[in-house]
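Handing you a structure now.
Here the complex is missing one protein chain, while the rest keep their positions.
Then we have subunit A:
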């Protein structure tokens, strides 16, 4: 192998790795705040990517309707929870968040969608749709389970993944889709050609890492979110609204997922079930980062991307096997480094 091939593989690995890093960050974020291991993160990716791709062809994606449906369910749950103390203000807020917001997004999508709609508008619309889905997903599936163990949350998370993936098949069909590139500029350094797309991937990843690190390390809201994860009751006693923390986390995670999706859909064809595998690779990075460290997760994601790129060159058949086996030595190291603690009660 010569240096050029190696550089190409490395570039490929880093581009993919940056996407995994974004997803890994979102997973760490959600876990740190809600203790949910967010398997449906992959669905946020596909929903974002395929909604964008569909909008680019001028169609209204089914995800916009899903957001309305989920909003209605969330509204029902809100009313049911507040049935003993119904106040007009509370109801109005619930209507605004759960009904008006998704309906407005749907109306906006119908109004703006068309074959000539600009890339920027399509991106904004897809992000809005997926963000609403993320918000309602927390409200419907996880908020009622917020007090339970990590394992129960994990199983619920798998349930959400199954449901959303099935819905993805309904909305987008079994055929893969590709979206238009964000920009057609390109930069050539030596033998390597950097497309505007890959530069956007790098830039956004770095921006998110820095932003999340600053947010959680240095702002009061960020610290409040972290406190929620460690001790819900304690956080509530000092006045942190724990349900709001969860909603913020899911909102951010779905946004990050959708952005990652939009970033990769011009590079590779995505299918309704691609997100699961992409998300899991983000997971491997997140696990290497111990589900707590943002910088470590980012570095690990680059490693995962590079291993994937090199193994697809040398042993393309066993690419996935190699990537998923990578996790085992990591888990061993993790369990050696951190001696077993008393498991939580359920």
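Here is the rule we go by: a contact is a pair of C-beta atoms (placed from the backbone, for glycine too) under 8 Å apart; a residue touches a chain by one contact, two chains touch by 3 or more; residues count from 1.
By definition in this document, contacts and distances are computed from a predicted model.
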Omitted chain (choose from "Amidohydrolase-related domain-containing protein", "NADH-quinone oxidoreductase subunit K", "Cytochrome c oxidase subunit 1" or "Branched-chain amino acid ABC transporter ATP-binding protein/permease") - UniProt protein name: "Branched-chain amino acid ABC transporter ATP-binding protein/permease"
Touch with the omitted chain, as defined above, among A:82, A:151 or A:244: A:151
Per the touch definition above, residue among A:55, A:177, A:259 or A:280 touching the missing chain: A:280
Selected residue (touches chain absent from view) among A:49, A:94 or A:141: A:141
Residue touching the undisplayed chain, where the options are A:160, A:240, A:278 or A:298: A:160
Missing-chain contacts mapped onto subunit A: 37, 140-141, 144-145, 148, 150-152, 154-156, 158-167, 169-170, 173-174, 276-277, 280, 283-284, 287, 291, 317-318, 320-321, 324-325, 327-328, 331-332, 334-335, 340-346
